[in-house]
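Structure incoming, see below.
Showing chain A:
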Amino acid sequence: MAKKVALLQGNEACALGAVYAGAKFFGGYPITPSTEVAEVLSAELPKVGGKFIQMEDEIGAMAAIIGASLTGAKSITATSGPGVSLKQELIGYACIAETPCVIINVMRGGPSTGMPTGPGQSDVMQARWGTHGDHAAIALVPNSCQEIFEETVRAFNLSEKYRMPVQVLFDEIVGHMRERIVFPEPGELEIIDRQPPSVSPADYKPYDSSKGQVPPLAAFGSGYKFHVTGLNKADDGFPTTKAELVDAEERRQIDKVMDNVDDILKNEEYLTDDAEVIIWAYGSTSRSARYAVNKLREDGIKAGLFRPLTIWPFPEARTAELAKQCKAIIVAEMNLGQMIYEVERVSKGDCAIGGVFRVDGEPINPGQIVDKVKEVL
Partner candidate 1 sequence: MSGARLEVIERNCKGCSICVEFCPKNVLEMDVFLVTVPRPEDCIKCMQCELLCPDFAIKVHDE
Partner candidate 2 sequence: MAYDYEKSIRPGKLPHIWCPGCGHGIVMKGLIRAMDTCELDRAKTSIVSGIGCASRLPGYLDACTLHTAHGRAAAFATGVKLADPEMTVIVCGGDGDGTAIGGNHFIHACRRNIDMTYVVMNNYIYGMTGGQFSPCTPTGAKASTTPYGNPDPIFDISKLAIGAGATFVARTTAAHPREIDKLIVQGIKHKGMAVIEVLDDCPTTYGRRNKFRSVVDMMKELKKNAVPAKAAAKMTAEQLQGKFLTGVLFQDTEKPEYCEMYQEVINKAQGA
(Lines give C-alpha, C1' and ligand atoms only; values in the text may rest on other atoms or scores of the structure.)
Protein backbone atom coordinates (compact mmCIF):
# COMPACT_ATOMS: atom_id res chain seq x y z
CA MET A 1 0.00 0.00 0.00
CA ALA A 2 1.28 3.46 -0.84
CA LYS A 3 2.34 5.57 2.09
CA LYS A 4 0.23 8.48 3.21
CA VAL A 5 1.48 11.74 1.76
CA ALA A 6 0.49 15.31 2.59
CA LEU A 7 1.48 18.88 1.94
CA LEU A 8 2.20 20.26 5.39
CA GLN A 9 3.64 23.24 7.15
CA GLY A 10 6.66 22.55 9.35
CA ASN A 11 4.69 23.42 12.46
CA GLU A 12 1.95 20.98 11.45
CA ALA A 13 4.53 18.28 10.78
CA CYS A 14 5.94 18.87 14.25
CA ALA A 15 2.53 18.36 15.86
CA LEU A 16 1.90 15.16 13.89
CA GLY A 17 5.40 13.91 14.72
CA ALA A 18 4.58 14.39 18.38
CA VAL A 19 1.43 12.32 18.03
CA TYR A 20 3.40 9.61 16.18
CA ALA A 21 5.93 9.60 19.05
CA GLY A 22 3.13 8.93 21.52
CA ALA A 23 2.67 12.40 22.99
CA LYS A 24 -0.29 12.48 25.35
CA PHE A 25 -0.02 15.98 26.80
CA PHE A 26 0.52 19.44 25.42
CA GLY A 27 0.67 22.55 27.58
CA GLY A 28 1.27 25.80 25.78
CA TYR A 29 0.61 29.46 25.26
CA PRO A 30 -0.01 31.17 21.91
CA ILE A 31 3.04 32.76 20.34
CA THR A 32 4.06 33.54 16.79
CA PRO A 33 5.52 31.76 14.86
CA SER A 34 4.87 28.48 16.72
CA THR A 35 1.13 28.64 17.27
CA GLU A 36 0.16 26.09 14.59
CA VAL A 37 1.85 23.38 16.66
CA ALA A 38 -0.66 24.10 19.45
CA GLU A 39 -3.57 24.44 17.03
CA VAL A 40 -2.98 21.05 15.44
CA LEU A 41 -2.38 19.33 18.77
CA SER A 42 -5.58 20.82 20.22
CA ALA A 43 -7.40 18.85 17.51
CA GLU A 44 -5.24 15.72 17.38
CA LEU A 45 -4.42 14.91 21.01
CA PRO A 46 -7.99 14.35 22.24
CA LYS A 47 -8.51 11.95 19.32
CA VAL A 48 -5.93 9.65 20.91
CA GLY A 49 -7.12 10.25 24.46
CA GLY A 50 -4.42 12.84 25.06
CA LYS A 51 -4.81 16.20 26.73
CA PHE A 52 -4.29 19.70 25.38
CA ILE A 53 -4.30 22.67 27.70
CA GLN A 54 -3.72 26.29 26.89
CA MET A 55 -2.17 27.62 30.05
CA GLU A 56 -2.28 31.14 31.46
CA ASP A 57 1.33 31.83 30.49
CA GLU A 58 4.53 30.26 29.16
CA ILE A 59 5.81 29.39 32.62
CA GLY A 60 2.57 27.67 33.51
CA ALA A 61 2.76 25.71 30.26
CA MET A 62 6.23 24.44 31.13
CA ALA A 63 5.08 23.59 34.67
CA ALA A 64 2.05 21.70 33.38
CA ILE A 65 4.06 19.51 31.00
CA ILE A 66 6.53 18.59 33.75
CA GLY A 67 3.66 17.69 36.09
CA ALA A 68 2.01 15.65 33.33
CA SER A 69 5.24 13.90 32.43
CA LEU A 70 5.81 12.88 36.05
CA THR A 71 2.30 11.46 35.91
CA GLY A 72 3.35 9.27 32.99
CA ALA A 73 2.27 11.27 29.94
CA LYS A 74 4.74 11.99 27.15
CA SER A 75 4.61 15.78 27.16
CA ILE A 76 5.41 18.64 24.84
CA THR A 77 5.21 22.41 24.64
CA ALA A 78 5.83 24.71 21.69
CA THR A 79 6.87 28.32 21.76
CA SER A 80 9.27 30.91 20.38
CA GLY A 81 12.13 32.99 21.78
CA PRO A 82 10.26 35.15 24.32
CA GLY A 83 8.42 32.05 25.53
CA VAL A 84 11.60 30.04 25.82
CA SER A 85 13.11 32.85 27.88
CA LEU A 86 10.15 32.65 30.26
CA LYS A 87 10.40 28.87 30.51
CA GLN A 88 14.08 28.82 31.42
CA GLU A 89 13.75 28.30 35.16
CA LEU A 90 11.54 25.29 34.66
CA ILE A 91 13.71 23.86 31.89
CA GLY A 92 16.33 23.72 34.63
CA TYR A 93 13.77 22.08 36.89
CA ALA A 94 13.19 19.39 34.28
CA CYS A 95 16.98 18.92 34.08
CA ILE A 96 17.55 18.46 37.81
CA ALA A 97 14.35 16.52 38.41
CA GLU A 98 15.21 14.42 35.33
CA THR A 99 11.80 14.74 33.77
CA PRO A 100 11.35 13.85 30.09
CA CYS A 101 9.69 16.56 28.01
CA VAL A 102 10.02 18.14 24.59
CA ILE A 103 10.24 21.89 24.02
CA ILE A 104 9.73 23.20 20.51
CA ASN A 105 11.27 26.60 19.76
CA VAL A 106 10.22 28.04 16.41
CA MET A 107 12.90 30.70 16.30
CA ARG A 108 12.23 34.29 15.37
CA GLY A 109 14.30 37.43 15.62
CA GLY A 110 15.24 38.89 18.95
CA PRO A 111 16.10 39.98 21.58
CA SER A 112 12.82 40.63 23.36
CA THR A 113 9.79 40.83 21.09
CA GLY A 114 12.14 41.31 18.16
CA MET A 115 10.61 40.32 14.86
CA PRO A 116 7.79 37.88 15.60
CA THR A 117 7.08 36.97 11.98
CA GLY A 118 10.70 36.91 10.82
CA PRO A 119 13.08 33.96 11.06
CA GLY A 120 16.11 33.78 13.33
CA GLN A 121 18.64 31.33 14.68
CA SER A 122 19.74 33.40 17.61
CA ASP A 123 18.42 31.07 20.32
CA VAL A 124 20.98 28.32 19.80
CA MET A 125 23.22 29.40 22.67
CA GLN A 126 20.15 29.89 24.86
CA ALA A 127 19.29 26.25 24.19
CA ARG A 128 22.63 25.31 25.75
CA TRP A 129 23.00 27.77 28.60
CA GLY A 130 19.62 29.47 28.96
CA THR A 131 18.77 28.07 32.34
CA HIS A 132 21.02 28.74 35.31
CA GLY A 133 23.30 26.17 36.83
CA ASP A 134 25.36 23.37 35.34
CA HIS A 135 23.34 21.00 33.24
CA ALA A 136 23.46 18.94 30.09
CA ALA A 137 21.44 19.93 27.05
CA ILE A 138 20.11 18.17 23.99
CA ALA A 139 18.92 20.31 21.09
CA LEU A 140 17.95 19.26 17.57
CA VAL A 141 17.82 21.48 14.47
CA PRO A 142 15.84 20.03 11.56
CA ASN A 143 15.83 21.81 8.18
CA SER A 144 12.73 20.52 6.38
CA CYS A 145 9.14 19.62 7.09
CA GLN A 146 9.86 15.90 6.74
CA GLU A 147 12.79 16.25 9.08
CA ILE A 148 10.75 18.26 11.60
CA PHE A 149 8.36 15.30 11.81
CA GLU A 150 11.19 12.81 12.26
CA GLU A 151 13.29 14.93 14.58
CA THR A 152 10.30 15.60 16.82
CA VAL A 153 9.99 11.82 17.16
CA ARG A 154 13.72 11.60 17.89
CA ALA A 155 13.41 14.40 20.45
CA PHE A 156 10.79 12.37 22.34
CA ASN A 157 12.97 9.28 22.12
CA LEU A 158 16.04 11.05 23.49
CA SER A 159 13.99 12.77 26.14
CA GLU A 160 12.51 9.47 27.35
CA LYS A 161 15.77 7.56 27.06
CA TYR A 162 17.90 10.12 28.91
CA ARG A 163 15.15 11.41 31.22
CA MET A 164 15.62 15.06 30.42
CA PRO A 165 14.18 17.99 28.48
CA VAL A 166 15.03 18.01 24.77
CA GLN A 167 14.64 21.13 22.65
CA VAL A 168 13.84 21.16 18.96
CA LEU A 169 14.80 24.43 17.30
CA PHE A 170 13.68 25.34 13.84
CA ASP A 171 13.31 28.79 12.45
CA GLU A 172 10.21 30.53 11.22
CA ILE A 173 11.11 29.72 7.60
CA VAL A 174 10.84 25.95 8.07
CA GLY A 175 8.06 26.32 10.61
CA HIS A 176 5.82 28.07 8.10
CA MET A 177 7.08 26.47 4.90
CA ARG A 178 4.84 23.92 3.21
CA GLU A 179 6.44 20.77 1.84
CA ARG A 180 5.48 17.28 0.87
CA ILE A 181 5.63 14.86 3.77
CA VAL A 182 5.65 11.11 3.53
CA PHE A 183 4.24 9.77 6.77
CA PRO A 184 6.09 6.82 8.25
CA GLU A 185 3.93 3.79 8.92
CA PRO A 186 3.23 2.97 12.57
CA GLY A 187 6.24 1.04 13.81
CA GLU A 188 8.48 2.28 11.02
CA LEU A 189 10.28 4.79 13.23
CA GLU A 190 11.61 3.54 16.53
CA ILE A 191 9.63 4.79 19.54
CA ILE A 192 11.40 4.78 22.89
CA ASP A 193 9.53 4.96 26.20
CA ARG A 194 11.09 5.78 29.54
CA GLN A 195 12.34 2.83 31.52
CA PRO A 196 9.89 1.96 34.31
CA PRO A 197 11.22 0.69 37.64
CA SER A 198 11.87 -3.03 38.01
CA VAL A 199 11.83 -2.86 41.82
CA SER A 200 8.82 -2.84 44.14
CA PRO A 201 7.37 0.50 45.28
CA ALA A 202 8.95 -0.03 48.71
CA ASP A 203 12.44 -0.28 47.20
CA TYR A 204 12.09 2.42 44.56
CA LYS A 205 14.47 5.37 44.53
CA PRO A 206 13.76 7.86 41.75
CA TYR A 207 17.44 8.71 41.20
CA ASP A 208 19.05 5.33 41.85
CA SER A 209 21.80 5.09 39.24
CA SER A 210 23.24 1.79 40.46
CA LYS A 211 22.05 0.05 37.29
CA GLY A 212 22.94 2.78 34.81
CA GLN A 213 23.37 6.50 34.34
CA VAL A 214 19.67 7.03 33.68
CA PRO A 215 17.53 5.90 36.62
CA PRO A 216 14.16 4.28 35.88
CA LEU A 217 11.22 6.65 36.29
CA ALA A 218 7.93 5.62 37.87
CA ALA A 219 4.75 7.56 37.19
CA PHE A 220 2.69 9.24 39.86
CA GLY A 221 -0.47 7.21 40.23
CA SER A 222 1.14 3.93 39.18
CA GLY A 223 1.56 2.64 42.74
CA TYR A 224 4.93 4.27 43.44
CA LYS A 225 5.18 7.00 46.07
CA PHE A 226 8.20 9.22 45.75
CA HIS A 227 9.41 12.78 46.11
CA VAL A 228 10.46 15.14 43.35
CA THR A 229 12.19 18.46 44.07
CA GLY A 230 14.23 21.12 42.31
CA LEU A 231 16.71 21.11 45.17
CA ASN A 232 19.93 19.17 44.92
CA LYS A 233 18.95 15.74 46.03
CA ALA A 234 20.25 12.31 46.88
CA ASP A 235 19.31 9.13 45.00
CA ASP A 236 16.16 8.79 47.13
CA GLY A 237 14.88 12.11 45.76
CA PHE A 238 15.09 14.00 49.05
CA PRO A 239 17.06 17.23 49.37
CA THR A 240 20.64 17.01 50.48
CA THR A 241 23.53 19.41 50.96
CA LYS A 242 26.08 16.63 51.46
CA ALA A 243 28.95 17.66 49.23
CA GLU A 244 29.77 14.23 47.85
CA LEU A 245 26.13 13.42 47.04
CA VAL A 246 25.50 16.77 45.36
CA ASP A 247 28.68 16.44 43.33
CA ALA A 248 27.92 12.88 42.24
CA GLU A 249 24.37 13.72 41.15
CA GLU A 250 25.38 16.87 39.24
CA ARG A 251 28.13 15.02 37.41
CA ARG A 252 25.95 12.03 36.60
CA GLN A 253 23.30 14.26 35.06
CA ILE A 254 25.89 15.71 32.69
CA ASP A 255 27.75 12.44 32.10
CA LYS A 256 24.57 10.67 31.03
CA VAL A 257 24.66 12.90 27.95
CA MET A 258 28.37 13.39 27.39
CA ASP A 259 29.13 9.66 27.71
CA ASN A 260 26.53 8.94 25.04
CA VAL A 261 27.22 11.58 22.40
CA ASP A 262 27.53 8.92 19.70
CA ASP A 263 23.93 7.94 20.34
CA ILE A 264 22.69 11.53 20.48
CA LEU A 265 24.67 13.21 17.70
CA LYS A 266 23.37 13.13 14.16
CA ASN A 267 25.01 14.91 11.24
CA GLU A 268 24.60 15.09 7.52
CA GLU A 269 27.54 15.70 5.22
CA TYR A 270 27.48 16.64 1.56
CA LEU A 271 30.62 16.46 -0.58
CA THR A 272 32.93 16.77 2.41
CA ASP A 273 35.33 13.95 1.42
CA ASP A 274 37.60 16.12 -0.72
CA ALA A 275 36.38 19.50 0.48
CA GLU A 276 38.83 22.33 0.92
CA VAL A 277 36.17 24.54 2.38
CA ILE A 278 33.34 23.38 4.64
CA ILE A 279 30.11 25.30 5.05
CA TRP A 280 28.94 24.62 8.59
CA ALA A 281 25.23 25.35 8.70
CA TYR A 282 22.03 24.12 10.34
CA GLY A 283 18.30 24.57 9.99
CA SER A 284 16.94 26.47 7.00
CA THR A 285 20.33 28.12 6.45
CA SER A 286 21.77 24.70 5.58
CA ARG A 287 19.45 24.60 2.57
CA SER A 288 21.04 27.78 1.23
CA ALA A 289 24.43 26.32 2.13
CA ARG A 290 23.80 23.17 0.08
CA TYR A 291 22.88 25.31 -2.92
CA ALA A 292 26.05 27.35 -2.34
CA VAL A 293 28.16 24.17 -2.27
CA ASN A 294 26.82 23.18 -5.68
CA LYS A 295 27.48 26.67 -7.06
CA LEU A 296 31.02 26.70 -5.67
CA ARG A 297 31.72 23.26 -7.16
CA GLU A 298 30.52 24.62 -10.54
CA ASP A 299 33.05 27.41 -10.07
CA GLY A 300 35.80 24.86 -9.40
CA ILE A 301 35.96 25.32 -5.63
CA LYS A 302 35.92 22.09 -3.63
CA ALA A 303 33.23 22.97 -1.14
CA GLY A 304 31.30 20.67 1.18
CA LEU A 305 28.49 20.96 3.71
CA PHE A 306 28.53 19.86 7.31
CA ARG A 307 25.05 19.99 8.76
CA PRO A 308 24.43 19.02 12.38
CA LEU A 309 20.93 17.77 13.23
CA THR A 310 22.01 17.72 16.87
CA ILE A 311 23.69 20.97 17.90
CA TRP A 312 23.73 20.17 21.62
CA PRO A 313 25.77 18.30 22.59
CA PHE A 314 28.07 19.96 20.10
CA PRO A 315 29.48 17.77 17.31
CA GLU A 316 33.03 18.33 18.55
CA ALA A 317 34.89 15.34 17.18
CA ARG A 318 33.69 15.60 13.60
CA THR A 319 34.06 19.38 13.46
CA ALA A 320 37.65 19.04 14.73
CA GLU A 321 38.41 16.39 12.06
CA LEU A 322 37.02 18.58 9.32
CA ALA A 323 39.09 21.53 10.58
CA LYS A 324 42.22 19.41 10.14
CA GLN A 325 41.17 18.37 6.64
CA CYS A 326 40.12 21.69 5.12
CA LYS A 327 41.50 25.15 4.58
CA ALA A 328 38.47 26.97 5.94
CA ILE A 329 35.16 26.46 7.69
CA ILE A 330 32.44 28.99 6.96
CA VAL A 331 29.70 29.08 9.59
CA ALA A 332 26.42 30.42 8.24
CA GLU A 333 23.73 31.26 10.77
CA MET A 334 20.86 33.71 11.17
CA ASN A 335 22.39 35.52 14.12
CA LEU A 336 25.49 37.66 14.62
CA GLY A 337 27.71 34.71 15.47
CA GLN A 338 26.85 32.03 18.01
CA MET A 339 27.78 28.51 16.92
CA ILE A 340 30.85 29.96 15.23
CA TYR A 341 32.41 30.30 18.67
CA GLU A 342 32.02 26.58 19.24
CA VAL A 343 33.48 25.84 15.81
CA GLU A 344 36.43 28.11 16.62
CA ARG A 345 36.88 26.45 20.00
CA VAL A 346 37.06 22.89 18.70
CA SER A 347 38.97 23.65 15.48
CA LYS A 348 41.86 24.94 17.60
CA GLY A 349 43.26 27.08 14.80
CA ASP A 350 43.64 24.17 12.38
CA CYS A 351 41.86 26.09 9.60
CA ALA A 352 40.54 29.55 8.85
CA ILE A 353 37.07 30.29 10.22
CA GLY A 354 34.65 32.70 8.61
CA GLY A 355 31.08 33.62 9.35
CA VAL A 356 28.04 34.57 7.32
CA PHE A 357 25.55 36.25 9.59
CA ARG A 358 22.20 37.89 9.12
CA VAL A 359 19.64 39.28 11.56
CA ASP A 360 17.45 41.48 9.38
CA GLY A 361 14.57 39.03 9.14
CA GLU A 362 15.65 37.79 5.72
CA PRO A 363 17.12 34.34 5.12
CA ILE A 364 20.79 33.90 4.30
CA ASN A 365 20.94 33.38 0.56
CA PRO A 366 23.42 31.14 -1.28
CA GLY A 367 25.13 34.11 -2.95
CA GLN A 368 26.17 35.50 0.43
CA ILE A 369 27.80 32.21 1.32
CA VAL A 370 29.52 31.90 -2.06
CA ASP A 371 30.90 35.43 -1.74
CA LYS A 372 32.20 34.74 1.75
CA VAL A 373 33.94 31.53 0.67
CA LYS A 374 35.66 33.33 -2.19
CA GLU A 375 36.70 36.09 0.19
CA VAL A 376 38.22 33.70 2.72
CA LEU A 377 39.98 31.32 0.30
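These made the cut because all candidates are chains of the complex that A comes from, given by their letters.
Throughout what follows, contacts are C-beta pairs under 8 Å (C-beta built on N, C-alpha and C of every residue); 3 or more make two chains touch, one makes a residue touch a chain; residues count from 1.
These figures come from a predicted structure and were not determined experimentally.
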item: Identity of the candidate that touches chain A (this complex; choices 1 or 2); value: 2
item: Residues on chain A engaged by candidate 2 in the complex (per definition of touch); value: 24-25, 27, 43, 46-47, 49, 51, 53, 55-57, 59-61, 63-73, 75, 89-90, 93, 201, 220-231, 238-239
